[in-house]
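Data block below; observations after.
For this view, one protein chain was removed and the others were kept in their places.
Right, chain A next:
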Amino acid sequence: MAEHVLSTRSLTKRFPGVLALDRVDFGVRAGEVHALIGENGAGKSTLIKVLTGVYAPDGGEVLRDGGPATFGTPLAAQQAGISTIYQEVNLVPLMSVARNLFLGREPRGRFGLIDFDRMHRESERILSEYGVRTDVRRPLGELGVGAQQMVALARAVWVDAKVVVMDEPTSSLEPREVETLFGVIRRLRDRGVAVVYVSHRLDELYAVCDAVTVLRDGRTVHTGPLQGLERLRLVSMMLGREIGEVRAEGTTKFGGDHEAASAEPVLRVDGLSVQHQLHDVSFAVRPGEVVGLGGLLGSGRTETAKSVAGALAPSAGRVTVAGARVRTGSPGAAIRAGISLLPEDRKTEGIVPGLSVRENIALAVLPRLSRAGLVSEARIDSLVGTFMERLRIKASSPHQKAGELSGGNQQKVLLARWLAAEPRVLLLDEPTRGIDVGAKAEVQKLVDELAADGLGVLLISSDLEELIEGSDRVVVLRDGAVVGELTGDEVTEDRLMEAIAAAAEEEPHLADAAPGDVRKAAAHD
């Protein structure tokens, strides 16, 4: 076996009150795609940050080609050939695509000026290899997230990286973009680049990774080849639970179908349109029913949820809750009408990081817990106590800052905030994205319970299994319009993919949008 290109020996990292990494041994070889997995809080992010020079370790060391090489700064790590692609793309959104790609290594022409022509030509050539066909003169920020990620990846490879670290690169990609990404990863591997791949999606690991390291509670619990390792065994190692237990409970926590009463719809959406984004979207959700919104990234799922919740002002259309019309374009009005939205972007649109868990939970219902503008601490305490217990929110105390919690617990805090608002309709946009397996199961179970209690639920999920098992019906969107609906026995992964694919073939995607460019390019492969 070849030497490790990048490895750690007995790596230890502490944060106040937490031992984030406890003598972790980890190593990746040239030409290997190495999966790094574990629940949230297992130490994956910390390990990556130590590997890439963001954090200094408190003990142990990082080795590059077997020699000690603990990096003091991210720049030092980059210079040692380690490139990182974070979940959130960290390029310069206002600069052009080409400039981002060549940042710090611009081709120079006469008088040492940037040779823009060459830079643009080169950029187009390089990006086309990644399935990105776009005007490279446009600001990067105008591209879709998927295309931005490809640019980040192209840059990482272009700067001649020996090790590429990817932190959940597919979390905002659609299936075809994922295929393109995998193609790029395989090519990197064949060229002898070592890839560290972090993901929550097991399918992806088996599709693209050669080896795996499982972390739990800051320790290495397993490291070795991925082939031959049973999927359930992997899950059980991540969770620290026995295989039988996992098998018995299945991989999602959804129960059976809900007896979707023939009752009147609690939420009715009629002809909802948003300039350039949604076209005449109509559907209804009955009490006790979970309705899934299916479709690819950019199909208008999030926009639909946001405009129903008042976060996006529609240009036309009507939203009614239990027959009463809701004023659109105002989150406050929607909340008062009984509509709550768990937003897709938990970190920027959900959690208020500097406020405590307690304040976060009470945020949307402050007026109700106040008298004459004065907050009642006792009422907040009792509300917060109830929800922290019911949702099993793990925090050192209600006064811990919400920004310090793990993703799963942040999501539970947000759910608590919305449940406290006593909604009649709950809109869940990617409720389990980026949270660990344990919390995911709890959230899924909760959705079932809420529906059983008579809430109307609208579920958006890129995780097909979750969408299919969780929903009683699935409304399929494409390019901002409803293109189909699956009910009863039709609610299967195959039928959903057929619905999306059939729709896509009927009328080729012509919009000038970056994700579309990627899709088209991927289709040529």
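Definition applied: contacts are C-beta pairs under 8 Å (C-beta built on N, C-alpha and C of every residue); 3 or more make two chains touch, one makes a residue touch a chain; residues count from 1.
Rule of thumb we're sticking to: contacts and distances are computed from a predicted model.
*Asks:* Can you tell which of "Teichoic acid D-alanyltransferase", "NADH-quinone oxidoreductase subunit I", "Cytochrome bo(3) ubiquinol oxidase subunit 3" or "Sugar ABC transporter permease" UniProt lists for the chain that's not drawn?
*Replies:* "Sugar ABC transporter permease"
*Asks:* Considering the complete complex, identify which of A:L113, A:A324 or A:L374 is in touch with the unshown chain.
*Replies:* Residue touching the absent chain, from the options given: A:L374.
*Asks:* Of A:R64, A:H279, A:R417 or A:K440, which one is in contact with the hidden chain?
*Replies:* Counting the whole complex, the residue in contact with the absent chain is A:R417.
*Asks:* Taking the full complex into account, find the residue in A:G31, A:P74, A:G183 or A:P331 that is in contact with the omitted chain.
*Replies:* Checking the options A:G31, A:P74, A:G183 or A:P331, the one contacting the hidden chain is A:P331.
*Asks:* May I ask you to list the residues on chain A that touch the chain which is not drawn?
*Replies:* Residues in contact with the chain left out: 12, 14-16, 56, 58-59, 309-311, 331-332, 334-336, 341, 343, 348-355, 359, 362-364, 366-367, 370, 373-375, 417, 421.
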